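What you see is the complex with one protein chain gone and the rest in place.
Think of it as A, B, C, D, E, F and G in the order they're written, each chain with its own count starting at 1.
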């Protein structure tokens, strides 16, 4: 039988090539989205990180199997299970810039909120995480107002009606990064309903990212709250 | 030329046949949705109402031309321009049942809110109308709490993010009738975004009706707030 | 290996915080939507209920594993398997208000219909459940007319064409709470087709809730049929 | 200025070429969908019909201007304004085959229903047209049962919830041709809601055609009710 | 522990109630859609059929487990595995009416085509089944023209582009029942692409049913090809 | 005739109530979205601004008629026609915070880009506007790299493929505010295609706002580039 | 009044900057999509072309007003009205490469087909245009087989079911460029249905472009049929 994985006739293929230049250019760690990669691909990328990377790396959406693949090559990395993240090096940098506050509308939105919080922390920001502050219980939102108003960026993870970012954006001067989650009944359409709510916020100041994209939300918040490198006007 | 509107070979067609039986059976006025009818069809239906109807009639979505057609046959009807409604007879019945409070999230949602308010009033309920209480300005919602808690049904008309019904439903014991409006930027999708938000409300007690369907919202609220005809358990 | 679930560097996280205030404020039991939570989260919430809750709690969408988690902390709770509900305390309150009739269009819609029926019953209403009354067999609908007309709220669970609520709303004076189910062939789009049908009902008086949301339907019906606390006009 | 409509460098273009062969092969008149054609194109096609056609022609979706263009070349054609049809020759053939009954759920669905009825008549069937028999007034449907059961094909035009074909298909042995109309509020999505309802009919025997396609519905019904040319089994 | 499946406080529930009246009224066997029912529900319905049914029954979408449930109560039923059907009684009636030809565009559309063919056969029609006649190989369609032109109804099952029904409808005088299948790459959208193609057929005479609904297609074809009970015009 | 605009029986309605509190609380001007309001409503709001507002006001989506209505009450306001904005007071505040650079992918995206640029300027930021830098001509993007890297926030307005924000976000350290425009052929779906592209950006750091929402994009950018009020970590 | 179109405070804006470099780099004329530009913008771009362009320019989607604006600056340009194109210089280059055959499925698809044909001709290819060859009349497709097989690229413009490209791709060895048109009834969804059909073609070799994008189709076909500049393998 001639079936085999190594195709001797295939054209040669360039090595996996992490975009280290981008990392340096933009000043943020590289991220490796694991869930669309095979464990073997994750392992090979981790090996390359060990050998060549000059900065930090985050492995996002890393389930047990892919996390193990990364840890096999980077044994001093840290696996944060509740956020499905592997971070390397294991400790976040010393914080700089402003505070990032992350709100989770419900318990079910917590994994996405955690991914955002950890990402912002490993990108160098101070962070706070607050859980279960949906709009159906307004007093809980209002009870956190003082904290919210000290943030330089607020991340809100919400599924179902996705209404919380509108309410928060009406209360604080900072930008609100809204991350819809895929939590909900049928007509939530896997998070599309919450996504649309957020895009249509009647309060300005809402920055929307993709469904369940806690990493992207945390990254954007970290950029917004970054220490100012350019002088003010 | 043989082209003509009256087709001599067409099979005979039954008269327009308003469903008077339903009116009697359900105890509510008949409604005639005008915008998908020609002015001539509206006029003929109005004439039939005059001759045969035993109860009240509402002509909804009646623009100037269709309202004039109805008034030509029912000269004592009342035309409420801001709600695009023609009502006949011109005065609402004496109120019975509970209070219906109608909230308009923004000025742009006002025509739909008015249609709901007038419909509930002409179906026999006491009504209140409150304008411009969007979630981006929470203190305005909270300022009306006392009124909201005396209502037996609350109608909320909201476009854009459609988040107001969730917030209100978390604050009051009565059912909230949520009517999405087609107000908003591109991703509001003509009201679909607000509709989905409302269907995914994280607070229970939200009854959703069709986009811009102020008549339906007012009718449903009037039914909910109707005087109790059946004995309690 | 440093991968671990407890992240020593994470910011402190507030306790799970059931919205007991809302329960008291609105007068209805708290509900815990289980299917987007881990069994451990369900268990911790159940423990908190036992220690602090002053009123009833419903655990919805509780599969075997999550139901067991709730019962581990609340051993006198009742698990109603066919409705995927855990209720605590185990007995519904004495009924008050009007009758809620729940119709299931087909056998396949029965789990959603049951969830609505049990919810309304545990919120304090008298209930009746009628099965397999789809519009393709009109005589079955008509055979229940007398019962339907004594209801103060009718819940209709229907998938496929979702046409039953329109037919029922044309026959009864009470509001009809329409809950689309995800039952059907490809173009049912997981319940979207039935949802749209219900939103476009040609009979007024149809209150739509989310797909498969039997809990929401039962809750709304219980609110509509609640004993009147506010005086009539 | 060199801008001109006749492009001297363009490749030669074949004449418009009505598919007369198909007409003969299938035994039904040719149809010319006018609304996506310029009046001049309609006129040229009409001229070609006059010179070459051996059978009948229907010009569908013919507004005043396009109808005039057709009549300019075919002065003995008949313009049926309420169905936006021009038919040539002006009289339908002697009827053969079974009866086609056309139902219009509401007054607003009437233009589509008329187009279906006229098409079936000009394809050689006996026809009946019944108006305003929506499911919200079931007794009206039931009042036409005897007529419906003598039909060999029933066409149902319905917008909004599109529920009527399901109800009718549960009552009659003949196939029901369901034609959704674009009548309705926002979430009718221009007829998509009714289309989905019909495709998901819980009664078998519903043949669905495109939104507002009265011509297609009438043609299909005429084929179903055609006299039997092939022997029975 | 009080969790149990039998809820002693639940209201009494009517028996499963097959619509035998409809069967008699419309003259066709009853069908039981199995895939949304539990095996136990299927078994109970089969038992009821055995005890009370006067005519034939088809169990559609019956996987191994549900088929076994039906056969446990109806041991002389026939299980046709490739069509996922259980038929009872096991033999189709003597054929009457016209011929039904079923085309399967590709091998992958075969299960749906088989379901249609068997359904039409058990509803009393002569049938022919032809496989793998997609439009990409036109000569295969043309090679079956003679057979197609003797049919009184043609069923076409096609996924991917869903173009075959248009081509066939342009070649035959009989109605074409088009059943889209969920076969295809991503943008086939689970059959929606093929469904839309069929609804937009540029040839009239195409009757569309739901995605993968081979039963519905076969039933509709059997109705179209039924022996004529009403006299011709 | 009793038809009239003033409905003597209507319940009293609260005055229009600009949310001045929010303005003060969040520190940004109030905005009035004009296109969903009547000119008369715009005029009344402008009058209220004149009498009571303590800060600046932007009238967005102000066509000629609505702009005139605003200017009638606020004659010293400025009408910026190419951005459809009326600003009051007429001069922007002295700039503070960082630089906001606005990119317009094509000439057709310019109105949205201008609306963003003017908004950011009137919210107190220094701004630069660069036109016609689509990804199909990469050298044009690259030619502006130096400017882009000095920005504290970059706004990118793009229709069609919406690919520009991804490319820019890969090149700069600042957050990129992506505003999709409704420019494009059929499958652009009125901006939905560009919106989805932006939400799926393969580079992190992209903050998405609603289609054609130049105001929202400029507001968000101004917030991101605001002078830092809270101390760094 | 200070409202004016020239905003003295606006940042300076770079000139319109046609991408002449791209033209030279890729070897094809520049195109200016007019329908999303103001006539004034079109005129200014035309002036810039006259002064600086070294190659040809096509103004696509140029209605009467925009065409006049282009001709005002480029008086020797040619306006091809039926394709809504202005071409400059007025004559196409001498043809090179292979033949491009353009098929229009129906008369209504002709404007898009013409735009494709003219574009390919002005990009330097020999072209043929064939009209009204829909799949409902297969013999017309088959009658052009010899011509189709001599083409190096075939463009097929089709609305409604969009089935023609699949059929053609099964018959010819060359790539088929499929351009869906927005022609059709409701469920054609403005061309989305035809677009999906083409993407799901069961014959390989179909290259899909955007709805109504005749320019893009002609451009792609011209590239495919270009004279070979690189040596064969």
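The rule we apply is simple: a residue touches a chain if its C-beta (ideal position, glycine included) is under 8 Å from a C-beta of that chain, and two chains touch if they have at least 3 such contacts.
Remember, it's a predicted structure, so these values are computed and weren't measured experimentally.
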Result, missing-chain neighbours among shown chains, is A, E, F, G
Missing-chain contact, candidates F:29, F:124 or F:162, resolves to F:162
From A:108, A:166 or A:182, the answer for touching the chain not displayed is A:182
In the full complex, subunit A touches the hidden chain through residues 1-5, 7, 9-11, 13-14, 16-17, 19, 21-22, 33, 36-37, 41, 45, 180, 182, 190-192, 195, 210-213, 216
It is residues of subunit G that touch the chain not shown, namely 22, 25-28, 31, 95-99, 125-126, 150-152, 170-175, 177, 195, 199-200, 204-210, 215-216, 219-220, 223-224, 226-230, 232-233
Omitted-chain footprint on subunit F covers residues 105-106, 134-138, 142, 160-163, 166-167, 169-171, 184-185, 187-189, 192-194, 196-203
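Keep in mind that, in the parts below, only the chains that are shown with their structure count from here on.
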Of A-B and C-E, the pair with more C-beta contacts is A-B
Chain-centre distance (mean CA atoms) for subunit E and subunit F, in whole Å, is 55
Cα centre of subunit A to Cα centre of subunit G, whole Å, reads 42
In whole angstrom, the CA-centroid distance of subunit A from subunit E equals 48
Residues of subunit D that touch at least two other chains are 22, 106, 136-137, 170-171, 184-185, 187-188, 192, 195, 199-200, 210, 216
A full list of chain pairs that touch reads A-B, A-C, A-F, B-C, B-D, B-F, C-D, C-E, D-E, D-G, E-G, F-G
